[in-house]
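Note that this complex is displayed minus one protein chain, with the remaining chains in position.
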Amino acid sequence: MLDALTHIGTLHYLLVAAILFLIGMIGVITRRNVMIIFMCIELMLSAVNLNLLAFSRLWGLHGQVFALFIAADAAAEAAVGLGILIAFFRNRTTVNVDEVDLLKW
Amino acid sequence: MFFLHNLWMVPLLPAAGAVLMLLFGRRLGKSAVNAICVGAVLAAFAWSALSVAQFVHAGEPRFHLSLFTWIGSGAGQLMVSLYGGGQAEFVVRAGMLLDPLSAVWLLFVTGVGALIHIYSTGYMAHEGGYYRFFGYLNLFMFSMLTLILADNYLLMFVGWEGVGLCSYLLIGFYFDRHSASTAANKAFITNRVGDAGVLLGSFTIFWLFGSFDFVRVTELARANAAHLMGTPILLFATLALFVGACGKSAQIPLYIWLPDAMEGPTPVSALIHAATMVTAGVYMVARSNALFVLAPKTMMVVAVVGALTAFFAATIGLVQNDIKRVLAYSTVSQLGYMFLALGVGAFTAGVFHVFTHAFFKALLFLGSGSVIHAMSGEQDMRSMGALARKIPITFRAMLVGTLAIAGIPGLAGFFSKDEILWQAWSAHNGEFRILWLLGVVTALMTSFYMFRLIYLTFFGQGRMSHEVEHHIHESPRSMTVPLIVLALCSVFAGYLGVSPSIARIVGLHGQTNRFEHFLAPVFENHAEASASGGVVKEEAPEEESTPIEYGLMLLSVAAAVAGWMSARRAYANTAQQVREPIAIAAPPVYRTLLNKYYVDEAYDYAITGRRALGSTRLGAIGAGEALWKFDARVVDGGVNGAGWLTRFTGRVSSWWDKWIIDGLGVNGPAFVVRMMSYPTKILQAGLLQWYALVMIFGLAGLLWYYLFHLAH
Partner (left out) sequence: MTPVATPFFFYLISGIAIVSALVMITKVNPVHSALALIVTLLASAGLYLMLYAPFMAGVQIVLYAGGILVMFLFVMMLVNIEHLYVEKKWNRQSLLALLGALSLSGLVITALVRGAHTLPQHTIALEESTNTQGIGRLLYSATEGYYVFAFEVASVLLLVAVVGAVVMAKRRV
C-alpha cells in the first residue's frame, strides 16, 4: 500500500487528471456565472492534457503532440466563446446562464 | 172496418196537434189551441171507440196492422244467432196490434185523456204557456198511444221513452221553479234506470225467440212452455222487463220520482201520473204474460214487490199534509195492488184494477185540482176545512172517488180490489197468503187516509186565511163537467167486471165478468204451463164459490169501513189545529212517516252522491269526484311526473356531461398528459447546464453499467 503511494506511477497522474476534470465538470454544471463556466471548461481541457501526457510516458511522444493540438484548440475555442459571450451580453446585459433558455423551443 | 183499418189515425191526431203547437202555437189564441188540441184528442177517442166496436164486431182474436219496415234488412240481411242455436234475421216492422188488452187501454187512455184535456182548458186558463202545455199534452197522448198500439217491443219502447220525455217536460212545466226542474230531472233519470231493464229484457227476448213481435213471441213461448219453464235466461229477461216496469210504474225502489212529480200542474198529475203513464209498466207485464208465466220466481218477485210497495206507500200517505202528495202515494200504493195481482197470476184482475183506478184516480186528482183552484193555489190540507158547502160539486165528486178507492161496495174500486185480494188468497194453493194480509191492511190504510183527506179538506172548521176564504168559488163548467163524468164512470165501470160470486148475491145472472171474458184470449196460457208449475190463475168453475170467498169479501169491506170510521173519529171535527193520532201515539213513527222513511236522503247519500258522508262522497257524483281526483292526481300526477322525470333526466345528463364526460373524458387525459409531461418538460428547460448534467448522468450510467455489469 505504501508502495503504491510512494512509488508514483501512471495511475497517480491519471487520478489527478481525473480529479481536476471532475472538479471542472462540477463547476460547469453548477455555477451560474457564464465566465466561470468557461474557465471550468478550460480546466477540463487542461486536465485532459495531463492525462495525455501521462500516457505519453508509456507510449511515446504522440501523446504530447496530441496535447499540443488540444492546447491550440482550447485557445481557439476560448476566443470564439468569449466573442459569443460579448455578443450575447450586448443584448441581454446579464451573465446568468439560467436566463439563456431560448433553446427550449 | 174503416176506422179499424185506419187505426194509425188514432196516434196521428194528437201528434198533428203537437206539431201544430210546435210550429204555430205562439201565434194562436186560446180558443184555437183548444180547438186543435182538445179536438184532436176527442177525435182520437171517437175513432178509438169506433175501431174497438168494429174489432169486437169482427170477432177476431186480434187485429194487426202492418205499417212499414222500421229497422229493416234491405239488401244485406243481418243474421243473428240465437240462444239455443238457430239463426234469425234482425228486422223490426212497425205495426199496430189491437187485441182485447190494447183495446181496454186504448179506450180509457183516450177517454180519460179527452176529459182531462177539457178540464185543462179551465184549469190552465190563467196560466202562461198555454199552447206549450197543450202541445206537450198532445205529444204525450201520441207517445202513450204508440206504446199501447205497438205490435213489438222496440216500437213500444219508442212510446215508452216518449211518455218519459213528456213526463219530464210536463213536470218541469213551471221551469222557473227550481223544485220543478229538479223533480223533472228526478223523474227522467229514475225512469232511465228502468229503461235499461226494458232494453235488456227486449234484447234477451230477441236472443231467445228471434223476434220482437208480441204475437210471435207469445206463440213461441206457449209452444215451448215445457222447455222454457224456469230457465235462467227467461228469468233474467222477465226480471229485466220488471225492472223497467218498476221505473215507469213507480214500484220499490224506483218510486221516488212520483211524489215529487206533483210539482207539475194538476191535470198533468191526473193524466200522466195517475191514469195513463204509470200504467205502462202494468201493460208491458200483462203483454208479456206468456213469458212471465214461465218464470215463477219472477212472478213471486213481482207479487212481493207489489204488495210491499202497496203497504209502504200507504203508510207514508197516512201523514202527508199536501193534498196532492197523499194522492201520489195513493197512486203508488194502488199500482202495487196491480202488480200484486199480476204476480199471483191474476192478470185479468190486475188489468181490471188498472181500468177502474184510471177513473177514480183521475177523478180524485182533478177534484183536488178544483180544490186548489178554489183555495187560490193552497195545497196544504192543514190550511183547508169546511169546504163542503162552498164547493159542492167538487165535494161530491171527490166523495165518490174516495168511496171508490176505499173499496166500498157498489163502486168500481170494490170490485177490482176485492178480486185482487181473493186471487192473492187463493192463488197457487195459498202460497201468497201473507201478501193477502198485506193487501187487507193496506186497504184499511187506504180507506183511512183517503177519508182523512176528505174530512180535513171539506169538514171541520175552516183554517184558511180570510182573503183565501173570500175567493173560494166553484170551478167553471169546463172543470166540473169532467168531474161529473168521471164520477159516473167510477160508479158504473165496475159493473163490467162483476165476479160470479157477487153476481150470485145480487142476482145478476148471465152478465158475469164480462171483463174477464173479454180479456181471456190474451191470457190463455195453456194447461201445460199450469201443469209444469207456472202460476196461472185458477180456473175456478163459474158455478162454485166457496164460503171463504164471501168471508174474505166481508173482511175487506169491514177493513174499508173500519178505516172510514177511524178517520171520521180522528178528523171529522177538526178545528184550528189538526191533531194527528199517530203523532200523539208515537211521535218517532210519525216523524219517520212524514219524512217518507228518509228514502230520498238515503238515495242522496248512496246513489246520487248529492250529500257527502263527511269528506267522502258516494254515488254518481262521488264517482265523478273520484274520477276527477284520479285524473288530477294520478293521471296529471303521471304527466307532471313525466315532466319532472324529464327535467331530472336533463339535470342528470348535464351533470354527467359536465363532470364525467368533460371532467374525466376530456379534461382527464389532458390532465394526465400534463402530469406525465412534467418530468419530461423539465428535461427540456432550455438550460445548457441542465443538458450537460443530463449528459453526465448518462455517462455515469454507462460507466456504472460497464463497471459492474459487464466486468464480471
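A and B label the chains in the order they appear, each numbered from 1.
Criterion: a residue touches a chain if its C-beta (ideal position, glycine included) is under 8 Å from a C-beta of that chain, and two chains touch if they have at least 3 such contacts.
This structure is a prediction, so every number in the text was calculated from the model and none was measured.
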Missing-chain contacts mapped onto chain A: 5-16, 18-20, 22-27, 29-33, 35-36, 38-40, 42-43, 46-47, 49-50, 53-54, 56-62, 64-65, 67-69, 71-80, 82-87, 89-90, 93-98
Residues of chain B (touch criterion as defined above) contacting the omitted chain: 689-690, 693, 696-697, 699-700, 703-704, 706-707, 711
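Convention: only the chains that are shown with their structure count from here on.
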Averaged-CA centre spacing for the pair chain B and chain A, given as whole angstrom: 130
Footprint of chain B on chain A - complex, ascending: 25, 28-30, 37, 97-98, 100-105
Footprint of chain A on chain B - complex, ascending: 684-689, 692-693, 696
